[in-house]
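With one protein chain held back, the other chains of the complex are shown just where they sit.
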Amino acid sequence: MKQRPVRTEVGVFGDEHTLLAAAKDCQHRGIDIVEAHSPYPIHGIDPILGIRSSRLPYWTLVGGTLGLTLSLWFQYWSSASDYPLNVGGKPFNSLPAFIPVTFEMLILFAGLLTVAGFLLTSRLFPGRKTHPIDSRITNDRFVLIVQRKDASMTQGDIQTILQHHGVLECWSEMNE
Amino acid sequence: MSIIQTSTLKPPLILGRKTPTQVTSDVCTVPEKGPGRLWLPAFLLALSALLLGIVAVTYQIKVGIGTWGLNRTVGWAFDITNFVFWVGIGHAGTLISAVLLLLRQKWRTSINRSAEAMTIFAVMCAGVFPLIHMGRPWLCFWVFPYPNTRGSLWVNFRSPLLWDVFAIGTYFTISLVFWYLGMIPDVATLRDRAKGFRRKLYSLFSLGWNGSARTWSRYEVTCLLLAALATPLVVSVHSVVSSDFATAVVPGWHTTLFPPYFVVGAVFSGFAMVLTLMIIARKVMNFEDYITQRHISAMCKVVVFTGSVVGGAYATELFIAWYSGSPYEQFAFNNRISGPYAWAYAIMVGCNVVAPQLLWIRKVRETIALVFIISILVNVGMWFERFVIIVASLHRDFLPSSWTSYAPTLVEIATFVGSFGLFFTLFLLFCRFLPMISMNEVKTVLKPHEATESFGKDTLK
Amino acid sequence: MSDEKTNPEAKSSIKSVYWRSPEEKEGVLNQDDLNQDIQKALNTQEQDSGASRRSFLKLAGFSLAATVAGCSRGPVMHAIPYLVSPEEIVPGLSYQIATTCAGCTAGCAALATCRDGRPTKLEGNPRQSWSGGLCAVGQASLLPLYDSHRFSESMRSKKTEARREFSAITWKKADEEIREQLAAIQGAGGNIRILSGTITSPSTLAAIDTFLSGFEKSGHVMFDPLSASSILEAHERTHKTRVVPHFRFDRAKIIASFDADFLGTWISPVEFSKAYAKGRNPDSSPTVFSKHYHFESRMSLTGSRSDHRAVVAPGELRDAIVFLWDVISRKAGIENTLPITPVSNKVEESIQSLSTELWKHRGQGLVISGSSDPTLQTLINRMNHALGNYGKTLDLARPSLQKKGNDRELTQLITDMQEGSIDALIVQGVNPAFDLPPEAGFVSALKNVKLVIRLSPYQDETSQLSDYVCAESHSLESWNDTEAIRGSYSLTQPTVPPLQSARTLRETLTRWQGRTTSDRDLVREYWRREIWPTVPMTSFPSFESFFQKSLHDGCYEHEGSSGAKAPAWVDSDLVAPKESVKPKAGELGLILYSKLAMLDGSHAHNPWLQELPDPVTKVSWDNYACLSPKTAKAKNLSQGDTVIISSAGGTQIRLPVQLQPGQHEDVVAVALGYGRSGTERFHGIGPAWLEAKPSVGSDGRVGKNASVFLTLLSGELGNNGVSVTLKPDGGRSELACSQDYHSLTVPPHLAPKGGEVRDAVRSTTLSEWKNDPDHAIGEHHDHDKSLWKDDHLHPGARWGLAVDLTACTGCSACVVSCQAENNIPVVGKDEMRRHREMHWMRIDRYYQGEGTDIETVHQPMMCQHCANAPCETVCPVLATVHSKEGLNQQVYNRCVGTRYCANNCPYKVRRFNWFDYPREDRLQNMSLNPDVTIRSRGVMEKCSLCVQRIQGAKAEDRRNGNENGVETIEVACQQSCPTSAIIFGDLNDPESKISRSVATKRSYTVLPELNTKPGVFYLAKVSNQDQHNDPTTSAHPTSG
Partner (left out) sequence: MDRMIARIFVVCLLLIGVVVVAVTADFHLPGNHAGYAPTQPINFSHRLHAGELSIDCTYCHYGARKSRTAGIPPANICMNCHQDVTSSFDTMLSEKLKAIDEEREATRIISPEIAKIYRALGLNPEGLPDPEQDPEPIQWTRVHHLADFVAFDHSVHVAGGIACQSCHGPVQTMDRLRQDRDLNMGFCLDCHRNTPAIASPDGHTTHVSTDCAACHY
């Protein structure tokens, strides 16, 4: 899906409070907040960016259900159906004894699927290219990326707003 | 777990009025520029211990389990003692990163990374023992249920040892994933500071992390979910480990108390180990500002609390043995206390129940040297707890004709030392090459008001 | 063969061929190389065994030689079939050959189970009326057959200044030289003697007579290191016949034994055990149950089994016998002229009660003694005579011929030798240089004999002093006959072609007479000449059929007493038994005894017997100084401390201390038969590893020779009466004791309030049992409660085992039988000491009581085959599961060796392969049972209830299309048990013997409160005591 190149404005802040203030201001002024980058999570930015509550718990649920049913079924099938053996006089279907493994598999599947869900939805994978917006994003810089919504606002206007909030640096970028 | 009192006079979590920039440079110094002078000798010491262990294990696998001091009555001793000991050590890491995360204890941030690393290395050390304690370790893959040509002979899902395989496997996997997940942003920090090959390497492992708000948002949810999964997991793992004993018929093993008793004991020993490691690490790595007296005090409180619970468990065990009316049980505990292994029992009670009580005293908590000694004692005591449970129960069971005693051989001692070698080698490598403190998390608690505020808010809830 | 070309046609028909070695891939197997490899393999074997290659090939029949040549898929295996198959042998199919056990002089008939031309197991022959089962020594006597240390052919020695040097010579050469020298002696009218142990073979005795008749002055002297000479002597005095009576323990109601270990080592233990158990059956109606009084100073196996055990001080035994004689003579109205020495109160009480019982049951009592004093034995005879026991419990019409040794003749021989009047001495069987004390002077006297010829399977103390050493064959590779009880014959036939070029005494002597009659013909001719005429005419049509039948059955017994008359009592003067030596103040009385497994030491080369824990002390691989715990405490000694025992004569040996409850305080007891030359071979018998210790002592041998303390006073070989001092030397020598704790009462300071006695062994007295069978053995547990529903049905058989503790004497025959049957390795002293014995079966021995008043129980313990087996649940890989036939199966090839099962076994019967246990002697691999897998290192093993026998019986049924075979299955321990204490069978069959045993009220299971539902049941021990020892008040002799 090819997108038309869009111009975005990038502002680099020194801490999350100034960024948050700038973002709120921009939102108020009808500027689209495209993305924010930070060295640690900024609390309060989610509604501004319009991030809905995550669906990752569903991945967890699916993983957990899968782990539970698969392991329980497999234990029953292998112990009571496929190759039943008399182990210490216990019944072939020793359900209580199957619980620990079932539980561990539930956790394992749920955990792995959650992380897989996170990596997939966030498109994180080895070899993924990062855009070098600012190499200090992972250190002490907070970057806000905004995009004009209407033509009335110029690049300069946005930068002014950002500067008003104490932006350390700002520039424009063409994004594909 | 209301260990932290609600007080506005709390000192800040991180001392020295650090800025994020300082945090980054402080933490990244070691991976980038190399550690202090003490690192290399420590590493060589650990490595030689590891090599000793490798020699011992190689010899044992080549010649036979007979090179251990076991006999027809005592079929497990050092091997499973070490296994349970190391699994227990591991538990603090998960607890700090998962339970304290769920409880929003912010003080965990500067120690959770190394605690989690400790978990993983401890579980690795632990995992070695069930493997090498097998008579035919080269067939260890038989414990996995895979389709085979033996008419598809599966495994025995009724065996606690098999539960162990799954529990330890899951625990290791989830801990590793959790640890790695927590490290992705910090590896990205290293990546962005590095050049050349190191950059490429860090790029590979940082999975293209760019610190975007959306990612952070999902990341936090993932961490919470994993924490929510890891918490029951950590409880289940040691419960399963305790089932190795609790489901057996051996008097002294056959106890329903074991799961909670083991879990608390694990947390107890784990926190003691974290204390030991942190006290050394803050000194060696110059992290006094990050791992502060407040951290140590908080951990001391956990230790004294869990230590007391463990003491309660010891008492309960004795009571139930008496109350059960089963002569075998009663004998097993009498024998534990005043039989041939009474000395081990004395060490166990002395180190686990008596010694930590000193931590009720603030002065003691604030004397790092004393805390260090107590943490070592607890480690020793917890090792002996497992030794007492395993050997003192096994050596005299039902039929007096089979009663024997046990003494370790050189090979066993070397293997034990080797497990410490493995642990410290890995831990020192971790300290050397990876960010030892979770930068992204510490950066959120730099400001004193934030820390106290959130404490007040969270604990009051 | 070598120029073989591959057949292209054959190749094309193969779809997918793969190869195991590059040579195979090439399509041409270089047969020359292959032959060389096999040749090499055979040569190695040849070196090991000394057998010729051809005989090996013949023997191997269907054997496999594996050549490894850069394998891709494992070694290429070769199969070498017979060229011409013998008719009677089907490869892989076992068959039995009747033979006679040569483990001791008792001469029990035996069956050798063979396969592919080699025996792998010895068992008792049920056809012989008086024997049955086979003792530990008998079971183990299979192993020396495959001993590569045995002599092959002969050796000639050359005397040098310091020692003798031996060089191997062929039989031909040896025969020539010896014949020449013998002819010279013959010509010069020289004096020749044969010195041997008891020979029960009539044909050999005949051959000796023939041989000696060629000489002017000659004689045959027999002596037994475990001498019964005094009994023979006594009967010569009282009945004018030099025999041991046939003791009938089965007919005796009252048994009084004065230090005669008749269930362990005395004369004929298997026979006596069988008879003893037959006379003690609590389930019989009317009750047949003998009462057994035992007087001894140490703790013997027989004493531990007795109903009433009185501990006598050293030297007091004589006084006790005289005292008994006094009481009985008074009852019988005979005037007693012997002075009485007072005995201790306890002994006096016992004697009084015994005399009352003996008098009450006149003609049903049996008084025996192990004393070496003929006058004392004469007194015993007088008592038996006065009580009318002769002809009832002592049979002189068909006496025992199992002991013929004559100590007086031996003394005379040594004197003659010292005087230089003996020109040639042929020594066979016994090892006098070892068996006799230095004071006897045998070794020094031997120097005055011009020609000493030794017939022996091994290099030993005597052969080292001999001019010629000739290899003596093993009983399983030779012909022989035996007359153990007069009129009861058995035959020995080779089960295997001779492995060494060895000969029997009979054949050797015949050769030296210049005759070349084969050994088989010698035996056969003797039977035709001497035995056939005594056989009733109606029984057999011809000698041929008689001999064949006897050979097939292994034994032949004259019906009834066949007219033999018992010699009559000859009155003689009452001679006072000589005063026995009592230890001086501060000294101890030394008692030399023999251990059940080692006997006189002639089995010192047998690792199975070395490793068998002594049934009383539970110690293997050593002899030791047994001290009562009280004495040890007084001397501040603990188990394993070494002491120096020295006699007034300056003889001393250094031995570790063994605490022996129930022994008299003034006694130190030491086992004979140890410290024998040749045991150096066991130096490295165990696994070699970092902390391994050798199985031999500092002098390189197993144990110390205690025969130095034997006395040869007035012509009788005495085993006690020496007063010795005991000096600790501060050293320690860890004993390999398989049991650390010796009581069912747990240590009082560890016990719950009121003390605790574990009820693994249940016992009761006869009167309690008869009065209240419901409660006599304690509470019966209810087995029917379970949380689980029972998924597991046993549609066919459900195998089980019952062990009758009343019958069990603890003799440990089953332990060795199990070892032989199930290929159980020998692990050596160090591993035994570390409690890593591999025996699938053990005999637990518990003491109850205090001081010398000790009650002992023996409990065979093996896998209990629990229906709710704790071991099965915990195995992660399903290596141990339950079979539909109720067996707890251990699948070695699935086991990964977690040892969890062993930990969780409440009976601790699982055995782990801590190492690979190769045999010290590779040739002994031939004794392995091919039906049982050899377990590798790291694998758990345990009693399988001889599942190979069950499967074998089922296979036979299936082949024959019937279902009777499974009913006749006997497991190895059961088969060997002389007292039939072990019963195996189908618990699902209500008519089976085991079901009936289990249904009795004596039946119980061990640890029923665990609800393991064992398939092994025990029948409580019933003893014929006046009152039961209260087990709650008991001592803790040696708590580990």
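Think of it as A, B and C in the order they're written, each chain with its own count starting at 1.
One rule holds for everything that comes next: contacts are C-beta pairs under 8 Å (C-beta built on N, C-alpha and C of every residue); 3 or more make two chains touch, one makes a residue touch a chain.
Owing to the predicted nature of the structure, the values given are computational and were not obtained by experimental measurement.
Colleague: Considering the whole complex, which of C:P91, C:P497, C:G700 or C:G715 touches the chain not shown?
Modeller: Of the candidates C:P91, C:P497, C:G700 or C:G715, C:P91 is in touch with the missing chain.
Colleague: One chain isn't shown here. Among C:V947, C:I969 or C:I983, which residue touches it?
Modeller: C:V947
Colleague: Just name the one of C:W171, C:W532, C:W569 or C:Y892 that touches the chain not displayed here.
Modeller: Of all options in C:W171, C:W532, C:W569 or C:Y892, contact with the hidden chain holds for C:Y892.
Colleague: Tell me which stretches of chain C touch the chain missing from the display.
Modeller: 1, 4, 6-7, 9-11, 13-20, 24, 27-29, 31, 34-35, 38, 57, 62, 64-65, 73, 76-85, 90-93, 795-796, 881, 883-885, 887, 889, 891-894, 931-934, 944, 947-948, 951, 954-955, 958-959, 961-963
Colleague: Just checking the interface: what residues of chain B touch the absent partner chain?
Modeller: Residues 148-153 of chain B touch the chain that is not shown.
Keep in mind that, in the parts below, only the chains that are shown with their structure count from here on.
Colleague: Averaging only over C-alpha atoms, locate the centres of chain A and chain B and give their separation in whole Å.
Modeller: 30
Colleague: In angstrom, rounded to a whole number, how far apart do the mean CA points of chain A and chain C lie?
Modeller: Computed value for the inter-centroid distance: 79 Å.
Colleague: What's the distance between the Cα centroids of chain B and chain C, rounded to whole Å?
Modeller: 56
Colleague: Enumerate the residues of chain A that touch no fewer than two other chains.
Modeller: If we look for residues of chain A contacting two or more partner chains, we find 87-88, 90, 94.
Colleague: Can you pull out the residues of chain C that are in contact with at least two other chains?
Modeller: Answer for chain C, listing residues that touch two or more other chains: 870, 873, 875, 878.
Colleague: Within the complex, which stretch of chain C touches chain A?
Modeller: Its residues touching chain A are 786, 788-792, 866-873, 875, 878, 881-884, 1013.
Colleague: Which stretch or stretches of chain C touch chain B in the complex?
Modeller: Listed in rising order, the residues are 687, 689-691, 739-744, 746-747, 749-752, 756, 758, 760, 831, 834-837, 842, 844-846, 859, 861, 870, 873-878, 894-900, 902-904, 906-908, 910-916, 936-940, 1006-1007, 1010, 1012, 1040.
Colleague: Could you list, by residue number, the parts of chain A that touch chain C in their complex?
Modeller: By the definition above, chain A touches chain C via 85-92, 94.
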